[in-house]
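Missing here is one protein chain; the remaining ones are kept as they sit in the complex.
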Amino acid sequence: MTEEIAMAKRNNKAAGDAKKTRASAAATDDTTITALNLPPQPPSPDMAEYFAKCREKLGFVPNVLKAYAFDMSKLAAFVAMYNDLMLAPSGLSKLEREMIAVAVSAQNRCYYCLVAHGAGVRQLSGDPPLGELMAMNYRAARLSRRERAMLDFAVKLTAEPWLIEEEDRARLRGIGFSDRDIWDIAAVAGFFNMSNRVASATDMRPNSVYHRQSR
Amino acid sequence: MTEEIAMAKRNNKAAGDAKKTRASAAATDDTTITALNLPPQPPSPDMAEYFAKCREKLGFVPNVLKAYAFDMSKLAAFVAMYNDLMLAPSGLSKLEREMIAVAVSAQNRCYYCLVAHGAGVRQLSGDPPLGELMAMNYRAARLSRRERAMLDFAVKLTAEPWLIEEEDRARLRGIGFSDRDIWDIAAVAGFFNMSNRVASATDMRPNSVYHRQSR
Amino acid sequence: MTEEIAMAKRNNKAAGDAKKTRASAAATDDTTITALNLPPQPPSPDMAEYFAKCREKLGFVPNVLKAYAFDMSKLAAFVAMYNDLMLAPSGLSKLEREMIAVAVSAQNRCYYCLVAHGAGVRQLSGDPPLGELMAMNYRAARLSRRERAMLDFAVKLTAEPWLIEEEDRARLRGIGFSDRDIWDIAAVAGFFNMSNRVASATDMRPNSVYHRQSR
Amino acid sequence: MTEEIAMAKRNNKAAGDAKKTRASAAATDDTTITALNLPPQPPSPDMAEYFAKCREKLGFVPNVLKAYAFDMSKLAAFVAMYNDLMLAPSGLSKLEREMIAVAVSAQNRCYYCLVAHGAGVRQLSGDPPLGELMAMNYRAARLSRRERAMLDFAVKLTAEPWLIEEEDRARLRGIGFSDRDIWDIAAVAGFFNMSNRVASATDMRPNSVYHRQSR
Amino acid sequence: MTEEIAMAKRNNKAAGDAKKTRASAAATDDTTITALNLPPQPPSPDMAEYFAKCREKLGFVPNVLKAYAFDMSKLAAFVAMYNDLMLAPSGLSKLEREMIAVAVSAQNRCYYCLVAHGAGVRQLSGDPPLGELMAMNYRAARLSRRERAMLDFAVKLTAEPWLIEEEDRARLRGIGFSDRDIWDIAAVAGFFNMSNRVASATDMRPNSVYHRQSR
Partner (left out) sequence: MTEEIAMAKRNNKAAGDAKKTRASAAATDDTTITALNLPPQPPSPDMAEYFAKCREKLGFVPNVLKAYAFDMSKLAAFVAMYNDLMLAPSGLSKLEREMIAVAVSAQNRCYYCLVAHGAGVRQLSGDPPLGELMAMNYRAARLSRRERAMLDFAVKLTAEPWLIEEEDRARLRGIGFSDRDIWDIAAVAGFFNMSNRVASATDMRPNSVYHRQSR
C-alpha cells in the first residue's frame, strides 16, 4: 500500500495548493461556539482548575465546557456527571463508553458529539476506521458479541426507548453484563441523548482541532 | 354539573366494592423500583439530608432517587443537575419546566416520568386536565403562544434533534424568549430525554402516591 | 403510606389555595364540544331514550354522542356499532375491550378517547394505575400473557396494519384466542382507529367529569 | 395511439396463450374470504334484502359483507354506517368520498380496500388512471385545489392524527368546505381507517371481479 | 361468475356513457412526459435503433426513455444498465425481476414505475391480480417462500438499507439463492430506488397505454 499512500499524499497536496474559493466550514467554530449569546462567567476556582487540567491533558478546553460556562452551577453539574459517567470505574471500558457516545450521537445526527467523541474513539482504540464506523453505521463494524449487544441496546434505547423490555436486559445479562453494567450502558446512552439535544438546540460547534486528532 | 359528580361518585364506589380479581398494576411499584438488582449504599450526609427534605416537603422520596442510591456520586450528580434545572432561577416558571418535562416524556412514552411529572403539572397549575393534556397530546391544550412555542421546540428537539436550526431559535426569540431561556428549554428537554431513557432502560416505577396527587 | 397520603393531601390543598392565574384547560370542554359548528338536531325517540339512559347510568351524556347529534342517522349508526362492539357478548371482557381502546388511542395520541376510555379502564378494573399504564405505555404494565398478546396485536394493527400476517393471528390462537376473539380484537382496534380520527379532526373535548372518575 | 393499442392487445394475447405455471394470485379470493373461520349466519330479512340489492346493482355481494355475515348485528351496524357515509346526501360527491377511501387505504396499504374502492373511483369517474393515481400516490394526480386539500387532510389524519389542528380545518374552510363537509371528510377517512384494519387483521380478499371493472 | 362479469360490463358502459365533467387524469401523460423542459436530442444511431425496437416489440417507446433523450450519453448509460439488469441472463426470472421492481416502487410510492412495471408483472405472469398485489401490498400475495424472501430482502433494502446484515443474506442462501442471485436482487432493487427518485423528482408520467395492458 506504500504506493497508494504516496499517491494519496500527492492528492492531498494538490487540493491544498488549489486556491480555496470558500472559507473552511469550521472557520468560526473555535470562536463562535454556540448560536446563543451567553457570555462566560468568571470561572469558579474549581472550574478554573478543571479548565487548566483540560489544557494540560488535551491541549484545549472542549467547546461544550465553554458553552456551559455562562453559569458556573450548570457547568459544575455537567462536569460532575460527565466525569462520573465517562471516567469513573465501571465494568465498561472507557473505549466502550465512547463507542456508546458515538453510536447514540449518530442516531441523533449530532455534529458536535460525533466530531468530539469520534476523535475519542479513534484515540482510545488507536484505530481511526473504528471511529468512522461508529459515526456512520455501527452495524457495519466487525465487533465482538459484547460490543454489538451493548450498542444495539444503546441505540434502541435512543430511537425507541418505549420498546425496551426485560428481554433486552436479559440479552445483555446473557452475554455477561452485570446489572451495574446495564445501568452504565443506559446512563451513558441517556447522557448523550441529553448532550446531543443541548448541542443541536444551540448549534454547538466542535473545537476544530478534533478533526485532525488520531487520524 | 353537581348531579354528574354525584353520579360519578356512585360509579366510583360501585367499582371499589367490586371484588378485585387482579392485583393493582402498581402493587410492587413502591418496593421493586427498577428491574436491576442494585442495592442502595448508605446515604452520604448530604444525600441523607436531601432525602429528609423530600420526606418533609413531598411526604416521600421519589423512586428515581432511590434508584440512583446504589452509588452516591451518581446520585449527587443527578440531584445537582435536576435541582439546578427544575428549581433554580430561570426565565421559565417552574410550571413551564414541568410542562416541558411531561411533553418530552410523552414523546418518549416514559411511564415513570409521565406519572411523576404529570403530578407536578397538576400540582403547580392547580389544573388536573392540564396534566392530562401534557401527557396525552399537548397540541390539544389551549395554551398561550409562548407555551405552545416552547413545547413545539422541546418536542421537535426530542423527536428529530437534527432538524433544529436557526429559524427554530428565531421563532422563540420572536415570542420573547431570551437566549438564556432558549438554553433552559433545551437543557430541560435534554435532561428528560436522558431521564426517560434511564427510566425505560431499567423499568423504573413511579411512587404509587403520585397517581392520587392533585386530582 | 398513610403519612404520604396526608402529605399529598396537604400539597393538593396548597395548590388549590394558590391564586389561579389561568383558566382550567378544560374550562370550555363541556360546552364547546368540537371545533365544528354543527348544532344538534332534535333527538329521535330512540336517541332521546338512549341519552336518558346515559344520564341515568353515567350521570351525563358523553360528548362524542353530542358531537354526532347534528344528524340522527349518523348518531344512530355510531351508537349501534359502539354498543355492539363494547357491550355485546364477546370472548373479550368489557375491561379487555376498554384496554384495547386506550392502547390504540395512546398510539394515536387522541385526547378525547384517552380521557374517556382511560376512565373506563379505571372504573372496570378498580385500579387507577392500570388506566395510566394503558394511556402512557402499555408495555410497562404487568399484564397476563393473554392481555399482552391482545394489545400487541391491536397496537401493531394500529401503527402498521400492512404488516399483520398469519403469524400474528397464529400467536393469538396459540394463547387461546378463538377466531371470533381475533375478529373482536380487530374490530375494537379498528373502531378506535376511526373514533380517534373523528375526534382529532374535530378537536373533540371529553366531558370534564371524566378526569375525576375512579381515581 | 391506435397502433399502440393493437400492439398492446397482441402482447396481452401472447401472455394469455403462455402456459401458466402458477395459479392466479386471486384463485381463492372468492371462496376463502378471510383467514378466520367464522361461518355465516342465516341472513336476517333486512340483510337478505340488502344482499339481493347488491347482486342486482353490482352483480355480486362484496366480500366485506360476507365477512361480517357471521353476526347479523355486526353486519347491520356496518352496513348502516357505510351506507350513511358513502351514499347519503353530503356536500362531498360520491366520487370524492371514494377518492378519500382509496387515498386513505393507500396510506395503510390495505389490499382489500384498494382493489374494491379503486374500482369505485374508476367507475364513478369513468377515468381508470384516476383510480391508479389514488392507489399509488394521490400527490401525482392533477387534482383541483378542492380535491387536493380534501385528500391532504384525510391522509394527514390517517398518518398522524395527533397533528391535526385548527389551521388544518381553516385551510379546508378557506377553499369552500363547510363545517359539515369537514365532518364528512373526517368521518369517511375515519371509517376507512377502521375498515383497512379489519381487512388487514383478517386477510380479507376482494372479489376477483373488481380487478376487471371499469378498466 | 359469468353473471358477475356481465353486470360489471354493464356498469362499465354506464360510467362510460356518463358525461365526463373532468379531463382524464392521464390526459397529457403521453405528451408532457416530465415537469422539466429538456427537449430531446436527435437520437444517436444506436438509440434510434433501440427506439425502433421498442416500437416493434412494445408498440411504443416508454416515456422514461423519452425523458432521458435530452442527452444521448445519459440515455445510453441508462439503457445499458436497464437491459443488463432486467433482460440479461440471471438466476432470477424476468417475472421475479419485475416483481422486485414493483414492490420497491410501492415502498417508494412511485407512480411512473408502479404503472409501467405493474403492467410488466401482469404481462409476464398472465395474472393481473398479481400485479395489483405487488403494487398494493406484496405481503398480501400468496407467494412461494422463494419469492417472499426475495421481496422481503428487496423491500427492507429499500426502506432501511442500513439494517441489512449477514443474517439477511444467510436467509436468502438458506432458500437456495446463490451469491450471484443475491447480487442481482440487490442490483435490481437498487436500480429502482434510483429510477423511482428520478421519476418522482421530475414528475415523470407513464405512457397511458400501460393502464389497459394485460388486464
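Order as written gives the chain letters A, B, C, D and E; numbering starts at 1 within each chain.
As a working rule, a contact is a pair of C-beta atoms (placed from the backbone, for glycine too) under 8 Å apart; a residue touches a chain by one contact, two chains touch by 3 or more.
Bear in mind that the values here come from a model prediction, so they are computed numbers and not experimental data.
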Neighbouring shown chains of the undisplayed chain, as defined at the top: A, B, D, E
Of E:23, E:48 or E:80, the residue in touch with the unshown chain: E:80
Selected from A:33, A:124 or A:164 as touching the chain missing from the view: A:124
Which residue of E:141, E:157 or E:209 touches the chain not shown here: E:157
Full-complex contact with the absent chain, from A:33, A:65, A:80 or A:110: A:110
In subunit D, positions touching the absent partner: 137, 139
Residues from subunit B at the interface with the omitted partner, ascending: 162-163, 165
Touching residues on subunit E - with respect to the absent chain: 35-38, 70, 73-74, 76-78, 80-81, 84, 88, 108-110, 153, 157-158, 161-162, 164-166, 169, 179-180, 182-183, 185-187, 189-191, 193-198, 200-203
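Just so we're on the same page, only the chains that are shown with their structure count from here on.
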Topological distance between subunit D and subunit E, in contact steps: 1
For subunit C paired with subunit D, centre-to-centre distance based on mean C-alpha positions, whole Å: 28
Distance between the centres, which are taken as Cα means, of subunit C and subunit A, whole angstrom: 44
Where subunit A touches two or more other chains, by residue: 162, 165
Touch-based graph of the chains, sorted into line, ring, star, complete or other: other
Interchain contacts (touch definition) - all pairs: A-B, A-C, A-E, B-C, B-D, C-D, C-E, D-E
